[in-house]
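Below you'll find the structure I mean.
Only one protein chain is missing from this complex, and each of the others stays in its spot.
What follows is chain A.
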């Protein structure tokens, strides 16, 4: 008899690791929640959660930090998907934070609610007394994230201290915290953008329509294509034009750029990404372009 070769494919290894991480959290924390934005990474994370606890329902609520500047298609998807799963969805609203005077809206052409989200997120974590918060961030996205732990400790101010992280060995995760502190947990840490898309294809997972090529009115700013929308302030020197585009990442309309693309299926998207020479955040996120350490600074304050 031939010796069986127990090779495991990369997606199976990554899935098994992510399931293990989710079960650790469910076992060791009192009040976890999963950040669900309707973006592809959080959609994959949600599928992993379904798998980790099947046939039981997902044992924690979902939470979305809604800037009020999200794409309609994504909000619709978010609500429908949570309802299908029978999951409890908490929407933490940046508008509420503004109305309550917790944060002040930025003004001007480049005004964005991106940074304001941090306050809303931390307030919601405190209000609901969440002790573990799942995020869909990946280490290949950005160089500050490349050094972040799977279980990433946050102090009572929600801050991340990159120079003082807990060592993480084998598959052993330290879940110990004091009251008021929490852990951000990143089950997709070791996935790349291409892994996420390969997984979406393999699992046949539905994603919001804006990931696929469509015709949209856009204008150009700093080499990025921003959408025509009420919440995006466009100058007279920034003319609108129609283009066939799709989104590689899904965030705020004010700072998420579209890419010109005709990829209309997951297969075509995978082909496109395999050939691309620009990172997803570099291509599409104004928030990361502001400085060399833009992501590190926001993360230190408690950002996703």
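The criterion applied here is as follows: contacts are C-beta pairs under 8 Å (C-beta built on N, C-alpha and C of every residue); 3 or more make two chains touch, one makes a residue touch a chain; residues count from 1.
Keep in mind that, in the parts below, contacts and distances are computed from a predicted model.
Visitor: Write down which listed name, "NADH-quinone oxidoreductase subunit E", "Sarcosine oxidase subunit gamma", "Penicillin-binding protein 2" or "Sulfate adenylyltransferase subunit 1", is the UniProt protein name of the chain that is not shown.
Guide: Of "NADH-quinone oxidoreductase subunit E", "Sarcosine oxidase subunit gamma", "Penicillin-binding protein 2" or "Sulfate adenylyltransferase subunit 1", the absent chain's UniProt record names it "Sulfate adenylyltransferase subunit 1".
Visitor: From the list A:12, A:126 or A:242, pick the residue that touches the absent chain.
Guide: Once the missing chain is taken into account, the touching residue is A:12.
Visitor: Of A:26, A:231 or A:270, which sits in contact with the chain we cannot see?
Guide: Looking across A:26, A:231 or A:270, the contact with the absent chain belongs to A:26.
Visitor: Since one chain has been left out of the picture, which residues of chain A touch it in the full complex?
Guide: 5-10, 12-17, 19-20, 23-24, 26-27, 50-57, 86, 139-140, 142-147, 162-163, 165-172, 174, 176-178, 189-190, 192, 194-195, 276-279, 282-283, 292-293, 296
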